[in-house]
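Heads up, this is only part of the complex; the chains shown haven't been moved.
Order as written gives the chain letters A and B; numbering starts at 1 within each chain.
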Amino acid sequence: MDVHSTSTTLGNLALFVGGRVVGSPQTLLNQALPLQDAEAGCLTLVDASQSPERIEQSPASAVLVGQELSGCTKPQLVADDPHAAFAAIILHLRGTRRVDAKVTGISAAAHIDASAVIGAGTAIAAGSSVGAGCEIGLRCTLHPGVHVMADCRIGDDCELFPGVVLYPDTRLGNRVIVHSHATLGAAGFGYKTRDGRHHLSAQLGWVEVGDDVEIGASTAIDRGTYGPTKIGHGSKLDNLVQIAHNCQIGAHNLICAHVGIAGSCSTGDYVVMAGQAGMADHIHLGNRVVVGGQAGVMQNVPDGQTVFGSPAIDSKRKMQEVAVAGRLPQMRRDLKELHKQLQDLREQLAALNSIDQQRERHVA
Amino acid sequence: MDVHSTSTTLGNLALFVGGRVVGSPQTLLNQALPLQDAEAGCLTLVDASQSPERIEQSPASAVLVGQELSGCTKPQLVADDPHAAFAAIILHLRGTRRVDAKVTGISAAAHIDASAVIGAGTAIAAGSSVGAGCEIGLRCTLHPGVHVMADCRIGDDCELFPGVVLYPDTRLGNRVIVHSHATLGAAGFGYKTRDGRHHLSAQLGWVEVGDDVEIGASTAIDRGTYGPTKIGHGSKLDNLVQIAHNCQIGAHNLICAHVGIAGSCSTGDYVVMAGQAGMADHIHLGNRVVVGGQAGVMQNVPDGQTVFGSPAIDSKRKMQEVAVAGRLPQMRRDLKELHKQLQDLREQLAALNSIDQQRERHVA
């Protein structure tokens, strides 16, 4: 399958990653793939979550494990950190591939304004552009088709994948990774309606991204109205995320795909927002808040709370609601039945009353 | 409206598509447009869903139908497959337009690594780039601004629209269409948190796309951790879809816009996911499963089931819940009324009891 891969023995791989062999160290291996993709000649990574039958039926020639599997007929490589070992082995076996081929130097086919300042070791590929007044730090990589508009400032060791666009005045910290087609600094979605027409409000702010931030493919972060839209240090944004104007995202947030955060929201540190969650404008999420998938947050959430649902509420209450909602048709039938029984009782009581009154009259 | 269009008669169009004319074959026509856009000189396509009044009021000069419309005063062209006939006529009347102008040859302004192998008949437009070690098949089209990074393999007869990005090692089958700004192979959203910082986990896998797949604009498909994220043969992905790392999408799926599929999910064949639906990670959808719009799938779904809601459940049960939910305010009032009636009965009963006891005492 992979023409570039090299071949080696299980014993050599054990030496390479400092592991231990159970079975024949002479087993020949030329690839390392997950169990579902493994072929003959493959080392595969397995753990307790995979059934022994599935492992035995796999054509893989050997398995990599954290703890020796008893009853396994395939040769085993036992390593303390099997995930790290597997990653190292994959890279080792791919020895001759060029997937990590780096862009180097500044291409003559890149379009760089004369006033831009580019740090040492920074590579800019053909077809990219850097506007007037930009300052780019050391050892950055701008892949092909990256467009950095005027007056942007990029720190050191950043990587911008093909098709990234930074609008004017965008500021990135150090070690920031931006994936393809992310758009930082476009105009916010703010209009004033006069005489039946929507007029774009001021778009004089910018986007400011902290150190060690990663921004996913096709994610959009709009510039602030007058000041910065901010992404805090160490926060990670997945693909197709929308961060509207003036948002202040805290540090070390994890914001999953398709999350949409409306204007002027803020989040504390270590917030997690699951996929397709949304926030109405001007909302604050406290530290370590967790927002469930597809939740719609319409009010502030205090530190540490987990919310779920649309509108989002405390996740435990929401899960109770969901559970009871599943019994709603039954509850409705119960309610009708209660009505009937009550009517029945009322009639019985009326009958009793009537007998009683007759008796009274009789007695009288 | 369209300066390039030519003019002909209804009779000629009938000959062209093998249809039959009702009314004057001399009717002059220079355009073919849908009913809502039709002007004088237009042939328009109509069917039973459009009201006779709307057809009569249209300025269109003639109508194309599958079956003769009785009582219609406009000339008619009756064709067995009216949609196919309409498409053929549109193309015929647009004779001199250049919308189908093909990219041909390999532009001198494309940036192609010397180690890349490009098949015969493949066209690469200006401003596109092809990285080291790439292999591209026969008769492909890379429109302007397409970036194919190192070690990608593309089959025959593929078309990549402007702005497509393939990260290193992406593999496309034959006849794959990728629309603008799709990103295939970016890093998955997987982190290990150590000492309060999120560290990107291994991103050593790739994206593997089967034959006859179509991928929409700005759709993102992340690379696998160690092996492939797969899109099966014949599956179609709409715009702005997110497919996370390690997903295994089956054959002939239809995945609509804004669908988000979290990491390590899998689907069977002929699955349909409607717009804005989401799947939590590690979920499996069986063959021919249908997921409703905005549904949030949080558990495996067996073959053939239709699910709806967030969290998603069987669609019939969900529709019952929705129907009953609409009566919730009334149910709440009913419940209060029952409370009151019960209290009333309890009081009547207490009164009866008391009378009874008095009588007992009296009797005694």
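Here are a few things to note about the model shown:
The rule we apply is simple: a residue touches a chain if its C-beta (ideal position, glycine included) is under 8 Å from a C-beta of that chain, and two chains touch if they have at least 3 such contacts.
The structure displayed is predicted, hence computed values, not measured ones.
The total count of identical chains across the complete complex in this file is 3, with 2 shown in place.
As a convention for this text, only the chains that are shown with their structure count from here on.
One inter-chain figure worth recording: chain A and chain B are separated by 22 Å, centre to centre, where each centre is the mean of the chain's CA atoms.
By the touch criterion given at the top, residues 4, 32-34, 36-37, 45, 83, 86-87, 90-91, 97-101, 107, 109, 125-127, 143-145, 161-163, 177, 179-181, 212, 214, 216-218, 234, 236, 238-240, 252, 254, 256-258, 270, 275-276, 293-294, 310, 322, 325-326, 328-329, 331-332, 335, 338-339, 342, 345-346, 349, 352-353, 356 of chain A touch chain B in their complex.
Residue ranges of chain B in contact with chain A, taken from their complex: 111, 115, 127, 129, 131-133, 145, 147, 149-151, 163, 165, 167-169, 181, 183, 186-187, 189, 191, 196-198, 200-202, 204, 218, 220, 222, 224-228, 240, 242, 244, 246, 248, 258, 260, 262, 276, 278, 280, 294, 296, 298, 310-311, 313, 317, 320-321, 324-325, 327-328, 331, 334-335, 338, 341-342, 345, 348-349, 352, 355.
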